[in-house]
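This report concerns only the one structure given below.
A single protein chain has been omitted from the complex, and every remaining protein chain is retained in its original position.
Chain naming follows the written order as A and B, and within any one chain the residues start at number 1.
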Amino acid sequence: MQNFQFHSASSLEDGLDYLAERAGGCKIIAGGTDLIPALRKADLSFSVTRQKSDQNSVSGSGELCKIVAGGGDVIPMMPKNTHPDYVLNILEIEELRGVTETDDTVRIGPTTTFTEMMESEVLNRCLPLLVQAASSVGGPQIRNRGTIGGNIVSNAPCADVLPAVLALEGNLELHSKKSGMRILPVAEALEAPYKTSIAADEILTGILIGKLPPGTRSGFEKLGRRNAMTTARMNMSVVLKLDDDGTISDLRIVPGAVMPVTRRMTDAEEILLGKKPEASLIEESATLMAESIFKITGIRWSTEYKKPVVQNIFKRILKQLLQDN
Amino acid sequence: MKKRGIGVGSMYYGLGYGFSRPDIGSATIEICEDGSVIVRSGQVDFGQGSDTILCQIVADELDIKYETIQIITADTAMTPDSGPTSASRITYVCGNAMIKAAQALRKKLEHIAEDILGEKDLVFVDGDIHSEAHPDKKMSFANLAKACHLQGIQMVETGWFDNSTPDVDPDTSQGDAYSAYCWASQLAEVEVDTETGKVEVLRVIAVHDVGKAINPSLVEAQIEGGVVMGLGYALTEEIIEEGCIVKNTSFEEYMISTSLDVPRIESHIIEIPSSEGPYGVKGVGEPALIPTAPAILNAICDALDVRITELPANLENLHRLIREKEKSS
Partner (left out) sequence: MSVEMNKTILRMKINGKAVEVTVKPTWTLLRILREELRLTGTKKGCEQGDCGACTVIMDGKAVNACLVLALQAESKEIETIEGLGTPDDLHPLQGSFIENGAVQCGYCTPGMLMSGAALLDKNPKPNIDEIKRAISGNLCRCTGYVKIIDAIGKASK
């Protein structure tokens, strides 16, 4: 790794001060499960390889993602120039950790690890979608260090927890020394793969998620090549609420690892909102979702697989949620 | 939809190098004056347990306690050459070398013990020697060893076994290419998710003819490891190369199975002795891996009625076959 100076912030104020003086040249480290491999790889240049049968082999250092394994998995990779002069450790800032609740909101500290999310009584009770997503990441060692904040600010196309936060309409609480505190809906923070609109002198200090009305259901599925330690080939978060008469009053669909920047599929949601979940409408919604995705990404060699499968996964989660009582 | 299928793969495998290639094993066994034994041999134990098995053979041939044997291996300064540790050959080839060295020593020891005890028909058991007719006439192996040394008798023997075979006919390719063949069948039960192309292997039953299982636990261990290698070979492992350079060299990119991917594995050992292997031994190191992918592919065929002709049968490859099948029906 290239040299850097290291500081462990003892408090939020200490961290914000440190950042303010070094904005642009400082990277924040929490669990380090994304950053440390990126720091190691930062000196290497990559070429991107595709499936053997594909004629168009893409190479070059402009790519942000490394595609491997024939199937074209997107391997998490920070932008090539991950050469910070300074690294700020925020794991010792007590107030950044833990899950708390008020009557209508759940507040998750950004340095809450995936394991802590899985063990949180509040999350299991109020936001089980996040627990499902967190438990799908990596393996035990990764989950003991990786954090929800890291998953969000890395903004990897293949993130597992970020799509769930999007589906739950999470808000990011950000602090900087210069500008104080601001709240940013998570959807607005995601600019480009591996890039957010979080400023260089800002620290993510909280993820705020409104509690869901009673009776709301949620489902998550992650598809990977193997059953642990695997990047998502794709994942899917769905939130669903039915009225007493069986009409869909709320529906949120967020497919992950299918687009450069993860987003809600509002067009597909609107097909079903306010309607009863009939098979033909579900089919229409799934088709529109897939078309919307591939309008954004363009047709790639992986499209022939992802297009039908993303629909299959969406439909089966929805089917399961409709059966749940 | 989840569809299940069952498939079988069978294999035979010639152990050793065959085709008149050099294939020798050597072992030097020395009995020290305190009765402990030092074995020197060129092969490598990298975890498969050759040290254990070869010492078991020596212990058996000399009827001494296994714990009194020390083995030194893979040291060009100290150990006689036994060729590479590969080709599932070590127990067979080096085992035979051990037996030869041990039996030569045994003959010497019996002779000297008979002199000391004044009896013929001696029984060697567990590091002790006694007369069959007069069991009170006895001595320990340690004392026997000491006596040999005091008499200036060298208690070192080297055994050498040549496993090479004549080559096959250069025109017809017919002949006995290998000295012994190992046989195995494996059955796999799979469940395929037709909506995603994901395959779960639920169960593998592995039946291996190893000739003689000198250490059944170690044989099982090889089978289990081989089956999981076969699992990865069938479903997730793929080398991506570009211009002769391997691109996916990390554990992140070259995916081997994790603990959450492994099926229930039942291993069964069959012992049909080889004619020349030690106690009828054959081999299992590579055979363990060979039938697994065929069994899995046959199981997928049983489940879906699709034939896979390209590995790995990963998500994309399998789902493409599933879609093509749906279209055509």
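Operating definition for what follows: a residue touches a chain if its C-beta (ideal position, glycine included) is under 8 Å from a C-beta of that chain, and two chains touch if they have at least 3 such contacts.
Predicted model only: the values in this text are computed from it and were never measured.
Only one of the listed residues, B:15, B:71 or B:228, touches the absent chain: B:228.
The chain not displayed touches subunit A at residues 1-6, 8, 29, 31-33, 36-37, 39-41, 83, 85-87, 89, 91, 115, 138-142, 144-145, 227-229. In the full complex, subunit B contacts the hidden chain through residues 46-49, 217-218, 220-221, 224-229, 250-252, 256, 258-260, 262, 265.
The criterion applied here is as follows: only the chains that are shown with their structure count from here on.
Put simply, the C-alpha centre of subunit A and that of subunit B have 47 angstrom between them.
In the complex of the two chains, the subunit B residues touching subunit A come out as 195-198, 236, 238, 240, 242, 247-248, 252-255, 257-261, 312, 314-316, 319-320, 323. Put simply, subunit A touches subunit B in their complex at residues 47, 49, 51-52, 57, 66, 68-71, 73, 75, 139, 223, 225-231, 233, 302, 304-305, 308-309, 312-313, 316.
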